[in-house]
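Below is one structure; the comments refer to it alone.
One protein chain omitted, others in place.
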Amino acid sequence: QPAAAVRHAPRVISPLVRKLARDHGLDLTAITPTGPRGVILRRDVEQAIATTAGKTAETAMDTTPK
Amino acid sequence: MAYDIVVLGGGSGGYACALRAAELGKSVVLIEKDKIGGTCLHRGCIPTKALLHSAEVADETRESESFGVKARFDGIDVQGVHAFKDKIVTRAWKGVQGLLKGAGVTIVEGEGRLAGPGRIQVGSEVYEGRNVVLATGSAPKTLPGLEIDGERVITSEHTLKMDRVPTSVIVLGGGVIGVELASVYRSFGAEVTIVEALPHLLPTEEESSSKLLERAFRRRGIKYELGVFFDSAKTTETGVVVTLANGKTLDAELLLVAVGRGAVSAGMGFEEQGIAIERGAVVVDEHCQTSVPGVYAIGDLIPTLQLAHAGFAEGIMVAEHIAGLNPPPIDYAGVPRITYSDPEVASVGITSAQAAERGIEIVEQVYDLAGNPKSQILGTAGAVKVLAQKDGPVVGVHMVGRRIGELVTEGQLIYNWEALPAEVAQLIHAHPTQSEAVGEAMLALAGKPLHVHN
Partner (left out) sequence: MAYDIVVLGGGSGGYACALRAAELGKSVVLIEKDKIGGTCLHRGCIPTKALLHSAEVADETRESESFGVKARFDGIDVQGVHAFKDKIVTRAWKGVQGLLKGAGVTIVEGEGRLAGPGRIQVGSEVYEGRNVVLATGSAPKTLPGLEIDGERVITSEHTLKMDRVPTSVIVLGGGVIGVELASVYRSFGAEVTIVEALPHLLPTEEESSSKLLERAFRRRGIKYELGVFFDSAKTTETGVVVTLANGKTLDAELLLVAVGRGAVSAGMGFEEQGIAIERGAVVVDEHCQTSVPGVYAIGDLIPTLQLAHAGFAEGIMVAEHIAGLNPPPIDYAGVPRITYSDPEVASVGITSAQAAERGIEIVEQVYDLAGNPKSQILGTAGAVKVLAQKDGPVVGVHMVGRRIGELVTEGQLIYNWEALPAEVAQLIHAHPTQSEAVGEAMLALAGKPLHVHN
């Protein structure tokens, strides 16, 4: 994402995606955005959750809303 | 044979619980002494909204000239109003019976009582359940010394069967039911005066919403006495005379008592079985569990919002709780409220007063419907007010205007999903809609007003 390289703050356009990251203790600035102009999409957070879960060998996390 | 769940009362709460439980594979028996659908379907939400629609048609017909439509309004055909309302109710009633049947819920007709833990008795029959859900609902209240005679002094239930449009009505109570029926009676041509002990109509709403409603009602010729207590009522040959605590008297053909509804919790063995009850309502925890293990209570029987969809939500939650799905408790501030009068009043989230109580620092934005073309086309005054936590999410949406009730769902998503004003503001709303008023308020809160006059 060339245009996203100089991001000031992470761009999330969905409160649900923001919450998903928060509920999983993820730092949005550490998530790689795949949306246009560096927008972090649901799939990006889900990807990060999967990666984190894999790394820490935690049990699969529940992604349904609480 | 013991059922997984015995539900007592087939209103909104009870039938929703039964449906969800059956879906989750539970065996369910639903006990109803009258008609499945309860208050909401037969004496509440549905029939009143049918009346309100007839009222709207009457008003639009009266005002048709201002839209370039030539028509003559010739009055209300009371029998026709009932026929319309009954058709709607009957259809929905068939629908819900079909749903329960389809889901495999056993329906028992009869009056039940809690005969022991996990035991509901109906006549000589006892239904045993691993879990019992009490959903016996509520009934109209009155004031001490004020007797409902069904002729001169009536409740909402009598309004739904009225045989004529009265010349004049005093509505005691400016809550949702009083306000809605005052609106209907006025549209049908009656002189209406509302008496409310608190300082405003719809006293639990945002104060600015109440004031907008009051202004609209004043324009419609609906009178009101606010902040004054009822003292007494006397029926006469031709009507009823009401005396207020300040000495003022009012007279009218009818007195409609709409001072609230009380939980139906007496005479059914609840207290005998150790169920904690406070001021008539069954006490429950955040999962609707009563003080007796295995016994739940939902709907108007418990002291939460007396709304059909709150009952649905509670019923569903209890079914899921019993099934071990560990559902989250309900955030009642996030349950939308609508008063379907003309104009409608709707809200979700907290009020500014509640924010102040809780020490939440808020910013607010009011968007006047005068700036909203679609509302102008509909000929409605009103406003959308949005409250957001300072540098934080939206915490309240409060609206007044014709047809505005449908917009509360947007507020419901925004509030419950903790959206920031900027997250809504980026989504330019469809033009020309009333929902643009919500969009404009969000744009302004996000620091990028579009159609906002400063």
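Think of it as A and B in the order they're written, each chain with its own count starting at 1.
One rule holds for everything that comes next: a residue touches a chain if its C-beta (ideal position, glycine included) is under 8 Å from a C-beta of that chain, and two chains touch if they have at least 3 such contacts.
Not measured: the values here are computed from a predicted model.
Trainee: Can you say which of B:R279, B:K390 or B:H453 touches the chain missing from this structure?
Mentor: Result: among the candidates, B:H453 touches the missing chain.
Trainee: Which residue from B:V6, B:L369, B:V408 or B:L445 sits in contact with the chain not drawn here?
Mentor: Reading the full complex, the residue touching the unseen chain is B:V408.
Trainee: Would you indicate which residue among B:A2, B:A92, B:I277 or B:A333 is in contact with the undisplayed chain?
Mentor: Per the contact definition at the top, the residue touching the missing chain is B:A92.
Trainee: Considering the whole complex, which of B:K35, B:H53, B:K141 or B:H321 touches the chain not shown?
Mentor: B:H53
Trainee: Considering the whole complex, which of B:I5, B:C40 or B:V384 touches the chain not shown?
Mentor: Selected residue, touching the omitted chain: B:C40.
Trainee: For subunit B, which residues reach the chain that was dropped from this view?
Mentor: So the residues of subunit B touching the missing chain come out as 12, 16, 19-20, 23, 40, 45-46, 49-50, 53-54, 57-58, 60-61, 64-84, 88, 91-92, 95-96, 98-99, 102, 307-310, 312-313, 316, 328, 334-338, 346, 371, 373-374, 376-378, 403, 405-410, 412-414, 416-417, 419, 423-424, 426-435, 438-439, 448-454.
Trainee: Using the touch rule from the top, list residues of subunit A that touch the missing partner.
Mentor: Interface residues of subunit A facing the absent chain: 3, 11, 13-17, 35-37, 39, 41-42, 64-65.
By our rule, only the chains that are shown with their structure count from here on.
Trainee: Determine the centre-to-centre distance between subunit A and subunit B, using the mean Cα coordinates as centres, and give it in whole Å.
Mentor: 39
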